[in-house]
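To keep things clear, I will list the structure first and then write my remarks on it.
Of the protein chains in this complex, all but one are displayed in their positions.
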Amino acid sequence: MRVARPGAVHLEYGQSTANRAMNQVFVTEHLVRFSHCDPAGIVYYPDFFDLQHAAMEDWFREGLQHPMPEMIRNERLGVPTVSIQCDFSKPLSMGDILRWEVRVQRLGRASVQLSYTGKKGDVQHLKIVQTIAFMDLDKQVAVPIPEALRPRIEAYLVG
Amino acid sequence: MRVARPGAVHLEYGQSTANRAMNQVFVTEHLVRFSHCDPAGIVYYPDFFDLQHAAMEDWFREGLQHPMPEMIRNERLGVPTVSIQCDFSKPLSMGDILRWEVRVQRLGRASVQLSYTGKKGDVQHLKIVQTIAFMDLDKQVAVPIPEALRPRIEAYLVG
Amino acid sequence: MRVARPGAVHLEYGQSTANRAMNQVFVTEHLVRFSHCDPAGIVYYPDFFDLQHAAMEDWFREGLQHPMPEMIRNERLGVPTVSIQCDFSKPLSMGDILRWEVRVQRLGRASVQLSYTGKKGDVQHLKIVQTIAFMDLDKQVAVPIPEALRPRIEAYLVG
Partner (left out) sequence: MRVARPGAVHLEYGQSTANRAMNQVFVTEHLVRFSHCDPAGIVYYPDFFDLQHAAMEDWFREGLQHPMPEMIRNERLGVPTVSIQCDFSKPLSMGDILRWEVRVQRLGRASVQLSYTGKKGDVQHLKIVQTIAFMDLDKQVAVPIPEALRPRIEAYLVG
């Protein structure tokens, strides 16, 4: 087990808030790396979507305790993106820590609308809203959110 | 206008429609490659934004006759994305030809709203709407669209 | 041989040399895009491997007339990389045309060693040597190069 080292920069972990209740916010942080940045020295926006996908993976693994790799391989369930929207207010540069706050905005029978607020310190730099749908990967059809997963997702629903 | 060469696969080129007038549509095609596809065998959506950025580069280079690399290096002008939105209706897989139709939806003093319709054959698979702003890269402030460029952009404005 | 069309920028196409014989060289060109470049303004080296993979895909599709997407989907054959080596002599920047020359250096029972010389104009900027092996994707075992494909690969063997 890793022991926390004071003063260290912790990266790419995911972390759920303490108690299971409504209105939870899932927080995860990613280091902005050299490879995310363009010739202007700031994050190339397609890479923000890659980082946001990583935040969703962190949420599934640690927030929902339902890791995507096993869900895809064993349950043959995927969560393709139906639509996504992003407002960029401030750029980020290499070395910055991007802090994501993940919330569930709407919960349908087979779909979930998520918001991802991207902050540096306490300042919002971008906000992404994404709608995903649960899909049977073999039959390629939308399926209801699994019963076992629904209450865990609901815990992150904005009240 | 591009002349088709029998038997050749044409990829990643950009092409403006024939005559300079209002309501022009810029068309460019990209091959969906192995690297764009995820473990489900379809395009990973952050890569659609990378391909859309390539379509914007093609439009600047061939549609506007104003290549981005020189604009960035010599004029020190950039076009950061203010907001972007995408609806995905059908997936794309490796080997598909993604045909982009680029149009100008709105034209401001310093900003341009573009739409990118992504088709396979005649069928729409996705649509992206993006707002870019012209920026002085050294002063990091928004600047008006250069006079020489404005009429060329206007040619693609939806009437 | 491909005839240059004045004024057109040719990108991302693949092209075999004219006659089928030994010692053929497969040539394909890729545009260096904004997204390939790092905060120093030059190609981020992992992206050279992505471009080299694209050159291999071009070679399969146009040089060997055996497109990888169909080979993977229908024949369930893949070509994982066993080893790869790259020497970088000069950088490339956005807007450059990267011209790949692809040759077969060695041909085994189940493996092929390829060289990719990356040029800008007539000047060599990088050289990659890659060994791939043919693999049955379902059984996950190495398999001999398909009989139909071997003479086509042999045509590119350095004599």
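To keep things simple, chains are lettered A, B and C as they appear, and every chain counts its residues starting from 1.
To be clear about the criterion, a residue touches a chain if its C-beta (ideal position, glycine included) is under 8 Å from a C-beta of that chain, and two chains touch if they have at least 3 such contacts.
Since we're looking at a predicted model, the values are computed, not measured.
> Counting the whole assembly, list the visible chains that the omitted chain makes contact with.
A, B, C
> So one chain is hidden, and I want to know which residue out of C:Cys86, C:Leu107, C:Ala142 or C:Val158 touches that hidden chain in the complete assembly.
Going through C:Cys86, C:Leu107, C:Ala142 or C:Val158 one by one, C:Cys86 is the residue touching the chain not shown.
> For the chain left off this view, which of B:Met94, B:Val112, B:Val129 or B:Ile153 is in contact with it?
B:Met94
> What residue numbers in subunit C mark contact with the hidden partner chain?
Against the missing chain, subunit C presents residues 39-40, 42, 44-47, 49-50, 53, 72, 78, 80-88, 91, 137.
> Suppose we count only contacts with the excluded chain; which residues of subunit B make the list?
Counting over the whole complex, subunit B touches the hidden chain at residues 34-35, 37-41, 44, 46, 94.
> Suppose we count only contacts with the excluded chain; which residues of subunit A make the list?
1-6, 8-13, 15, 30-31, 33-35, 50, 53-54, 57, 61-62, 67-70, 72, 93-95
Here is the rule we go by: only the chains that are shown with their structure count from here on.
> At the interface of subunit A with subunit B, does the proportion of residue numbers present on both copies reach over half, so same, or stay under half, so different?
same
> Per-chain C-alpha centres versus the global one: which chain is nearest?
When every chain is reduced to its C-alpha mean, the one closest to the whole-protein mean is B.
> Counting only Cα atoms for the centres, state how far subunit A is from subunit B in Å.
Taking the mean C-alpha position of each chain, the two centres sit 27 Å apart.
> Please work out the Cα centroid separation of subunit A and subunit C, and write it as a whole number of Å.
Averaging C-alpha atoms per chain gives centres 36 Å apart.
> Which subunit A residues reach two or more other chains?
39-40, 44, 46
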